Each structure stands twice: as structure tokens, then as C-alpha cells.
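Complex shown without one protein chain; remaining protein chains in place.
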Amino acid sequence: MRDRLRDPITGLLFVLPMLVLFLIFRIFPTLGAAGMSLTNWNIGGEWSFVGVDNYTRLVNDPNFWSSLQATLVYTVIYVPLVMAVSLATALLLNSIVFLRGLFRGILFLPYVTSFVFAGLIWRWIYEFDGLINGLLAKLDLGPVGFMERAELVLPALAVVSCWKGFGYSMLILLAGLKAIPGSYLEAAKVDGAGPWQRFRGITLPLLKPAIFFVLVIETISSFQVFDTIYVMTGGGPAKASYTLIYGIFERGFRFWEFGYAATWGMVLFAIVLVVSLIQRRFIGKENT
Amino acid sequence: MTMTATRPAAVRDRQATRPRRHGRRWPLYTLLAVMSLLTLGPFAAMVVVALSPRGEPTVPAQWPGSLTLDNVMQVLRASGFAEWTLNSLIYSGVSVVIILLTASMAGYAFAKKRFPGRDTMLWTFLATMMVPFQATLIPLYVLVSDLDGADTFWGLIVPTLANSQAVFLMRQFILGLPDELFDAAKVDGASELRVYWTIVVPLTKPILATLGVFVFLWHWNDFLWPLVISQSDATRTLTVGLTVLKTEEMQWSLLMSSAAVSAVPCLVVFFLLQRYLVNSIAMTGLK
Partner (left out) sequence: MRNIAAAGIAVALSVVIGGCGSGGSGSDKSAVTLWMYPVISDQAKNKAFWDKVEKDFEAKNPAIDVTIDQQPWDGRQEKITTALASRKGFDLVVLGPDQIPQYAEQGTLEPVDDVIAADKSGYLPNALTALTVNGKLYGVPVYQTITAPIYNKKLFADAGVSKVPETLAELKEAAPKLAAKKVAVLDYPGKPEVSLNQSFYPILWANGGSVFSPDGKSVTVNSQEGIASLQLLLDLKALGGLPENAASKGNDIEGGALAAGRSAMYHAATALNADQLGAAIGAENVGIGLPLEGTKRVAFGIPGGLVLAKHSENKDAARKLAAYIASPEVAGPLAKESGFFSARTDVTIPDQSATSKEFAKSLQYAFPGDTHPKARQVMAMVAAHVQAALIGKEDAKTALDAAAKEGNDLLASGG
């Protein structure tokens, strides 16, 4: 505290490189997209400002509402699922020593692979003559058309994304667990705290910054799910897995209505922002 | 202070786990083994399909009659393969170095410095992550190509360096470092850069290693941006280049060979950085 100006100046200098990159390559294109959403621009030369026409069109577009619903349902399934799986595996890995590196490497494998590969594998698993239906047949059940039933397709896709993506959150939570001083846990143990009490009293509170990070990132990624759907269902059956980002892709790059696609993009942006702010409030500002 | 902070990991691990016995852990290992099967199985399937003769029936329908390296060789012999691999290494490698540096600097400032507009700036960074890339692709492409960045390395790399996830991650982890560390260093008269280099960087090594793995993977597997910005083999990355091998008709064995070949460098990077991941953020000595 000897120099009151030292903190602000060094702070800004440390942020500066990233700040410049962001202003040019993130903020500027985002403003560009926001501007596009107020025009009827397509790839041709002629365009004009249409005010909020695209936004009124969006509100009256049944496709938008059904894809918003699909996105929300998917998020409600995916986020808790991936949080639970990655937290559980991180805790498991943290509580063993022998072969830990090996298991961590193996569990991280799906994250290294491509979506095309994950989609192919899981189509095999979900097929009528696939792995799951093979097991169900042994129990005299099924077969179940996971990709054909509107009510099953989103949970099925969420499982694929979870399989593909949990390694990411697992590694981050593991790094968070490692940051918790072992001495705290030792001390609690000496005081007679059981495993659950230690988890609730020490591990969970100290892990909150990492959990918050993972929660925000996974929420954003679930709102932006695209590759899994593109590879596995193409938005089907009968638009049951047609999510917002799929709508943006189709409107922009299939139908060349860039102004309208940008409108979808801006609305999706607003929704994710609101959800993230709610999450922040929920977890508590001091941890974020 | 820094001496205790960087105590070897092995000592700590032994301390933390000494009272536990392996005998009680078998349920944990069983669980891990089952989960490993779920992730290893598909990988094994990929390798088998990659090694199956083209067009012949293979897993999951039936076990292939014979195995061959033909598909893998075809991928490796693709004209441009060496160039694409080099380009991918440049794209991923340069990005890892610059992002680790800039993101940890920014993360440190966001976590431990007070300056006007800090929180607004952080949340703006974060918010840009929520704008779908498909929506900003055209404005970004127009911008970069107007700057003559199309088909150049800087045009490929520089726009992808603005990575909010990296900044956010670094900030979240530096937040957990005790303030006393920094205050003590300042009392000693260390310069800000020195504090960053001798305290922040060593203490965040595990998370830097984790982030390094991620940034490498993201860039290595990145498809859409490299696809639109590179026009020729001069800047084409491996992920994009290998899709040039694909015809309109799906050929699984070739596809899986491409997937397997391009996953190898990622696995190498992961296992190289593995030992840093093992280290925990070293602050057991701090009370």
C-alpha cells in the first residue's frame, strides 16, 4: 500500500495484451453481429437497416420457440449430468495414489477425440441392433429407438456430450482439489470428522471457485451444443433436437439469411448471459 | 517462503495419504476400471476400424478377417501431410505459449489487482464467450481478410488468442493463492514482473499445465476457423487437411485412420505434461 497508483497501473498493464486482442477480435466482431441483426443483410451486396424487424420476426417464429425449448431441456439434463460425473471422477482420482496418472489419462481420452468419432461410436451404441438394445434384449425389453423418439433424443445426446466432454471438467476440478492444503483435511480428521463431513465442511467450500468455473463453462457449452447434434441427428427426429445454435447455423450458412441468423445469435447471447449471472448470484459473489 | 511453497510433491502426497490403506480402496478401483472400459472401448474400436481393410465388414458387425496398415499409410502419405502437421504444430504451439503468458498475466491482474473497470472488463471478456461463433464468423472473417490476414499465419493464429476461458480459468485459480505471499514479496521490494515470474508462475504450474493441454487440444482440433481462413496448403492445418482426403462417400476405415493419426500428437502432449498435472499447487506449508 506504499504506492496507491502501483496496483491500478500494473493491473492495467498486465491485462493490456489480452485487452487489445479482445477489443479487436472478439468485441468488434460481436458488435458487427449485433449490427447485422438490425439489417436484412445476406451474402449479396444490397442491404438496408430494418430496425427491430428481425426481432419481431423471431418472436413470431415457432421454430425459435421450439428450439429454445429443446436447448433448455438439453441444458437441464446435460449440466447436472456432466457436473456430477466430472466431480465424482475427480474425487475418485484424488483419493487414490496408485495408478492415478494412468486412470486420469484413460478417462481423459474421449476429450481428445473428434466429434465425428464420438457421434459414430454412439450411433453404434444406440442403434436398434446396438450395444444398449442388445443388453435390453437380454432382459426381454426393447428395442428402443433412441434417435427416433422425440422424448429420448435429447437425453441420449446429453449422454454423448457428457462422455465426450467430462474429461475437461474433471481435470479442472482435480486441479482445484489439489489446491486444497492436505493439512486442513488432516486436521479435520484428527478432530474426528468423517469423510462426508470433511467433504461438506472443507473440500466443497474450498472447491467453489473451480466449481463455479466449470458450471459456467459447461452451461455455455450446453447452450452452444452443435457438433454432437450435427453428426448424430441433424436436428431430428421431427426437430426434437433442433437447438438454437443449430438454427443459427441453418439460417446463416444454409439459407444465407445472415441478418436473421445474427438475431438468433444475439438472443442466445442474452439468454446465456442471464443464466450465468443467476448462477453467479446463486454460488455467491465471494467465490466468483 | 517460496522455499516451503515449492516443496517436492512426492513428500506432500505421502503425507496426505499415509494413513490410508490400499486394501480399503478396491471399490474405488473397481469403479474406475469400469469407467475406463467405457472410454477405452470406443478407442479400441477406432483402432480396429482404422486397421481394417477398406470396404470389408469390420466391428461392430464382425471381427475383420485381417488387419492392415494400408489406411494409416495412406493418411501418412497424403501429399501435404508433413506441411499440414508442421502448420498445426505452429498453430497450436505458438498459441499455447502466448495464451499461457497473456492469460496468466491477465488472470493475475483480475484476481489480485484493483483497477478501475476491473469487474466490468472481466465480465465483458466472459460475455464474449457466450456469443455463438457461428454468428460472429462472418464479421471476424471480413475483418481479418481486410487486414490481409487470409491465408497467413498471423491471420490464423492471432484472432484465436483472445481466449476468455483461459483468462477466467487462471483468474479463478490465482484467486485461491493467499494474499500474504504477494504482500511479503512487495515488502521485499520485488518488482511486479518479478512477483509474477517468481510467485505466480511457479505456484500455478499445475493449472498452467492443464490449460496448456487444453489450448493445444482446442487449436489442434479446431476446424471452422482454420477452414475458412486458410486457402492453400501453405497455412492449412492437419485437421482441415485430413478432411480433404474424404470423398463424398463415407469410408470408415480411412476416416478412423485420420482420427487416430491426428489424435497421436494430442496424446503425446498430454503425457508429456502429465507430470506437472501430478503436482499440486504447492502451498501446504502456508497457514
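Per-chain numbering from 1; labels A and B assigned in written order.
The definition used in the following text is that contacts are C-beta pairs under 8 Å (C-beta built on N, C-alpha and C of every residue); 3 or more make two chains touch, one makes a residue touch a chain.
It should be emphasised that the depicted structure is a prediction, and the values quoted were computed from it without experimental measurement.
Colleague: With touch defined as in the header, list the contact partners of the absent chain among those displayed.
Modeller: A, B
Colleague: Please identify which residue in B:R54, B:R118 or B:K186 touches the non-displayed chain.
Modeller: With B:R54, B:R118 or B:K186 as choices, the missing chain is touched by B:R54.
Colleague: Consider the whole complex, including the chain that is not shown, and state which of A:N42, A:Q69 or A:S95 touches that chain.
Modeller: If we include the chain that is not displayed, A:N42 is the one touching it.
Colleague: Identify the residues of chain A touching the omitted chain, counting contacts across the whole complex.
Modeller: Residues of chain A in contact with the hidden chain: 20, 24, 28, 32, 42-46, 57, 127-128, 143, 145, 147-150, 230, 233-239, 242, 250, 252-258, 260.
Colleague: If you put the missing chain back, which residues of chain B would it touch?
Modeller: Interface with the chain not displayed, on the chain B side: 54-57, 61, 74, 77-79, 137-138, 141-143, 145-154, 158, 223-224, 227-228, 231-232, 240, 243-253.
The rule is simple: only the chains that are shown with their structure count from here on.
Colleague: In their complex, what parts of chain A are in touch with chain B?
Modeller: It is residues 2, 6-12, 14-15, 17-19, 21-22, 24-30, 32-33, 36, 89, 92-93, 95-101, 103-114, 116-118, 120-121, 124, 130-131, 163, 168, 171-172, 174-176, 178-179, 181-183, 185-186, 189, 206, 209-210, 212-213, 216-217, 220, 223-224, 226, 245, 248-249, 252-253, 258, 261-262, 264-266, 268-269, 272-273, 276 of chain A that touch chain B.
Colleague: Which chain B residues qualify as touching chain A in the complex?
Modeller: Of all residues in chain B, those touching chain A are 12-13, 15-17, 19, 22, 25, 28-29, 31-32, 35-36, 38-40, 42-43, 45-46, 60, 102-103, 105-106, 108-110, 113-116, 118, 121, 124-136, 138-140, 142-143, 158-159, 161-162, 164-165, 167-169, 172-173, 175-176, 186, 192, 196, 206-207, 210, 213-214, 217, 221, 252, 255-256, 259, 262-263, 266-267, 270-271, 274, 277-281, 283-284, 286-287.
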